[in-house]
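All protein chains but one are shown in place.
Going in written order, the chains are labelled A, B and C, and every chain counts its residues from 1.
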């Protein structure tokens, strides 16, 4: 099981530029509604700021038009190609999802399906354009399923070429059978989750900085 | 997510004999120590008693010698063959396991590996000797992983020929990052888990009785 | 692992009416394109016909408008409520999905998210309207992930109140790293998959007939 640990500081690698951070939030709610998943992702972002200059964007997938399909562009108003561009530019990508019956949301799953077309579009790159990027995962749910959800994402991410630093994930899940109305309140009181977010932020930034100066360069 | 429901009664099928119930408890603790998993399994057993005469046995796997291997009998003092006999005689088998990093315990996993040899030993039966038996699942853990653990068991059980009634499982998991010392206390207060155990007990007995009079008979 | 078995016949319960069968196909392809998942579901349907009169419908989810959300009806042209009606009327529901990175497709996941609202709409029923229905699962993928995908569906289905007969699933997955262009051809040659479909069809019909005359009736 996850053992809570106090947060510990560390020296950062030398890189002093700005890191690009992209959050893909698979919440089923639109931007106008508050999202537990987004709030936890924001906490990670906040903690990153103490380690580096960052330039970040949070995309609420529920507000985007991302049709099902196998192509790089599925329709005239398909917003996936723009998101794909942003993934390509980011140094750190956070995959943030609520849990629905033991798995990621349909919106997060859609993104994963569409990422399969990376290879087709970028003939001179494909998934290799994702090499030297760092991935992090944020999961929230009323109860159960966080580790199943994040572990399945991890296996996809490693084969997509992302680097996964130690403690690359933060999650909150409550006790089974509680009233979901209090989820937010219980999450905010949870000290272990706060420390997970801090350590995760530290390690994501550490690895992103390190890989800026020491990337894997294929030839 | 799991939605807690009040317990509801139902009429039982006519069968009035005694049902044999076997619990395989994969807790890492020996019989002398209390086990959250076993207590929840016992609660299911208690509730079964109000629906049928039952004859039950709980096997604490931590107290048995069950070596790793692929054969039906792996050593002189291998206790698996006796357990296999008990499984064959039971009408209802409960697979009860704690969660360790998102999966069943090594003791429960060992049982599953050994069940693979059912086919070899019983040439005129194999997994088919498990047809018309009903399976239930009991899972406990300090936090997260219940549904991943029970779902993986379900897929094995269906291919092994067990019937899985509606709500065939009961589980308790706590909020992430809490002190495991209070797990038992929080579990005992959890009304949703109590109702899961009640409904599960009702449905397991219903199906076991129904299949006694209406088994699938292959030819 | 799954051990292939020859198909065996059995006597069916007495019920002689027509069984309603609904297939929800989560393939990412539209109806105009052939789908491995649908062809395997059709094979299950074909085999059902030798055991019972059936009335069936296959819904290609890629052709329906099913928006993300938590309500019973999310927009004027939301097609989920009609699908929900069909689920309520069916005796057997097949959940058919391709595998995408170890999990069900976004279209199948969407259905599961929308099923969460069953409870809200049917105040005098909710998930209980699904009691005494039988579920089956069909999974196909170029390689790996069938059991993870079907097991996660099973855990959702049991808590939704579906009955899961022995061998309630059929799947095809190929060897890792093969050319997906030949998937169909290799699947069609696979004798084990054909037998899975046959046994699954037999058991789904057996249980559906049995539950017609012996349902769990809550009070």
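By definition in this document, a contact is a pair of C-beta atoms (placed from the backbone, for glycine too) under 8 Å apart; a residue touches a chain by one contact, two chains touch by 3 or more.
What you see is a predicted model; the values in this text were computed from it and never measured.
The hidden chain, counted over the whole complex, makes contact with A, B, C.
Among the residues B:16, B:75 or B:106, only B:106 touches the chain that is left out of the figure.
Shown as candidates are C:102, C:136 or C:165; the residue that touches the absent chain is C:102. Residues of subunit B that touch the chain left out of view are 28, 62, 68-70, 100-107, 109-110, 112-113, 116, 148, 152, 155-156. The omitted chain makes contact with subunit A at the following residues, 1-3, 5, 8-11, 13, 116, 119, 127, 130-131, 147-148, 150-152, 154-155, 158-169, 203, 206-207, 210, 214, 216-219.
Residue positions on subunit C in contact with the hidden chain: 1-2, 4, 99-102, 141-148, 151, 171-178, 180, 186, 190-193, in rising order.
By definition in this document, only the chains that are shown with their structure count from here on.
With chains reduced to the mean position of their C-alpha atoms, the one farthest from subunit B is A.
Between subunit A and subunit C the centroid-to-centroid distance comes to 31 Å (mean Cα coordinates, whole Å). With each centre defined as the average position of its C-alpha atoms, the distance from subunit B to subunit C rounds to 25 Å. Once the centre of each chain is set as its mean CA position, subunit A and subunit B turn out to be 36 Å apart. Annotation for subunit C: residues touching 2 or more other chains are 116, 148, 152, 155.
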